[in-house]
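Handing you a structure now.
Removed: one protein chain of the complex. Kept in place: all other protein chains.
This part shows subunit A:
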Amino acid sequence: MKKLVVKSTFYLILILLMLEVIVRVFHLYNELPEEYADENGIYKWYPQQVGYSVYGNRRQVYTEYKINSSGYNSYREFKPSKDKFELALLGDSYIEGFHQNFNKSVGNKIEKKIKDIEVYEYGHSSNDFADQMHIIANNKKTFDLIDHIIIRIKYEKDLRRKNYSFVVRQPFFMAFRKSKLVVYLLNIGAMESVKELHRNILSLKNGSNDKKETQKDTQINEDALFLDNFKWLTTKYDINKDKITFLIDSRKTSKEFLNYLIQENFNYIDHAASFEKAGKKPTTLIFDQHWNDYGRSLIANDIVNYILKNKIYKN
């Protein structure tokens, strides 16, 4: 028995080391830049980091990112001024764009279609509508100089909070992320059951509160909750309806919410039609729902058409 334990431990360690080496040599792991929260509690990436994002078990997506001095993934610096036309795009990982080369982003595609426009992409994974409002409010000087703002709202996810509050984001298995093998395993979903077990243990530890909360959540009409949160946040931050446009997908948004936007004269771009027109041609990546290059082109087109049609930018 002793021999079994010693030998299998030895083999296990050796195999793990070998896998770690292979994952590093073939760069199968996703390289995320280092994150921090600024003095206003806004999550950003440490400036001037460059690296490669890798997605898929067999490195099917391998793209370069570049963090600018403002802490966002963009090929350009954010330096708004009165004599230029600037457009800000706010959103979560879809706008952040680690799934694409930093120079093939939605912003970049817009800039290629409209001369003399600068697009600033304020995208950061996990940010929701409360975060976007908080970013605009805490960077007032910058956003006052920016000519127009487009906020992407992922309806089913972004309107769950009524108020902004700083949330400590601790990636799962932080302590082990130095190992590229662990990062790779997390990326391909091989640790999902470990994560689930971890969640279950935590909820057991915290009693049945989480469960009760979840049950309560499901009882509440989510659409009403989302609309209520949206009303609250837009009133609280007193948003400028002429300057802000929302980017939404009407296929995944409630009718009540859309009606409210129309009724209250909020401007929005609905990209559902162009995605539906795409038919069978994929608009998202293979592994998740993030836009692929074609999907981003469609989004860029929709934004450009909107800006030109509504004379937000005049040539």
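We take it that a contact is a pair of C-beta atoms (placed from the backbone, for glycine too) under 8 Å apart; a residue touches a chain by one contact, two chains touch by 3 or more; residues count from 1.
The rule we apply is simple: contacts and distances are computed from a predicted model.
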* Would you kindly match the missing chain to its UniProt protein name, picking from "Lipoprotein", "MBOAT family protein", "Anti-sigma factor" or "TctA family transporter"? => "MBOAT family protein"
* **Touch criterion as defined above, residue of A:Leu32, A:Ile188 or A:Leu308 at the omitted chain** => A:Ile188
* Can you list where subunit A touches the absent chain? -> 1, 3-4, 7-8, 11, 14-15, 18-19, 22, 57-58, 60, 184-185, 188-190, 192-194, 197, 282, 286
